[in-house]
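The other protein chains are all here in position, but one chain of the complex has been omitted.
Up next, chain A:
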Amino acid sequence: MLQLSQVFLTFNEGTMDEKKALQHVNLDLKHGDFLTIIGSNGAGKSTMMNIVSGSLLPDAGDVVIDESPVTHLQEYKRAQLIGRVFQDPMAGTAPSMTIEENLAMAWSRNKKRKLIPGVTKKRKDLFREHLESLHLGLEDRLSAKVGLLSGGERQALSLLMATFTEPKILLLDEHTAALDPSRAELITNLTAEIVDKFNLTTMMVTHNMQQALDLGNRLIMMDKGQIILDVDESEKKDLTIDKLLNEFQRIRGEQMANDKAILG
């Protein structure tokens, strides 16, 4: 479903601030795979997501989604295939527009936008049905402005908007990091539920190791722009945080005290 092959990206090449963001990145996801990505800050996790979404273009290498090469496809065109939820709950919705209008915009993702009303009676029923699956009571507030919702509610809505048109790829970039623990748990559970329901091919970046172990059927660890560890479904089942940290030390041979504090 998604292939990255020999992807390289360097920021500020040839200057003092040169940073090799991605090197030799190869990745192959099958349909329905749920990949969790961990690694310290600056490891290249978000950069990799941005390469997939088209926000960044690679210096070299190819991106293939559903057997069609998309490496040079513009971000907005590629977005027909990709659903995204950002870390910032404010980023995934339009605050001055209503819930139903936001959903209508998400609904048009993989269709051509026309000069017909975005919110119709029929669509409202559909939206209501989907909102009910969030169990937040948003189905009764269709015409409320999204700016009035709490961070957790907005993130749940973003998640729904990104997924209910069943994109080929779902990208979750630390989408629970800005929420309080109970809201984060709610969004985590919803994520598992929705990904399962639509059988979505998913990539999730997280700093929460437990979350990375609990969710998904595959895990990769990144460091310094490279994928340094790739764990498949059978191995992932009996993986623990300690084992992961030991593994990291073994590969990198470096002290991870700081990283432990960040990742724990």
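Here is the rule we go by: a contact is a pair of C-beta atoms (placed from the backbone, for glycine too) under 8 Å apart; a residue touches a chain by one contact, two chains touch by 3 or more; residues count from 1.
In this text, contacts and distances are computed from a predicted model.
Engineer: Report the protein name recorded by UniProt for the chain absent from the figure; options are "Putative ABC transport system permease protein", "2-oxoisovalerate dehydrogenase subunit alpha", "Carbohydrate ABC transporter membrane protein 1 (CUT1 family)" or "PadR family transcriptional regulator".
Structural biologist: Per the UniProt record, that chain is "Putative ABC transport system permease protein".
Engineer: Check the options A:Asp33, A:Glu101 or A:Glu174 and report the residue that touches the missing chain.
Structural biologist: Residue touching the chain left out of view: A:Glu101.
Engineer: Given the contact definition stated above, which residue among A:Ser53, A:Thr188 or A:Asn208 touches the chain not shown here?
Structural biologist: In the full complex, the listed residue that touches the missing chain is A:Ser53.
Engineer: Which residue among A:Asn12, A:Asn26 or A:Gln80 touches the omitted chain?
Structural biologist: Residue touching the chain left out of view: A:Gln80.
Engineer: Touching the absent chain in the whole complex: find that residue among A:Arg109, A:Arg128 or A:Arg252.
Structural biologist: Final answer for the missing-chain contact: A:Arg109.
Engineer: By the contact definition given up top, give the residues of chain A that touch the hidden chain.
Structural biologist: Within chain A, the residues touching the omitted chain are 53, 75-77, 79-80, 82, 84, 86, 90-97, 101, 104-106, 108-110, 113-119, 161-162.
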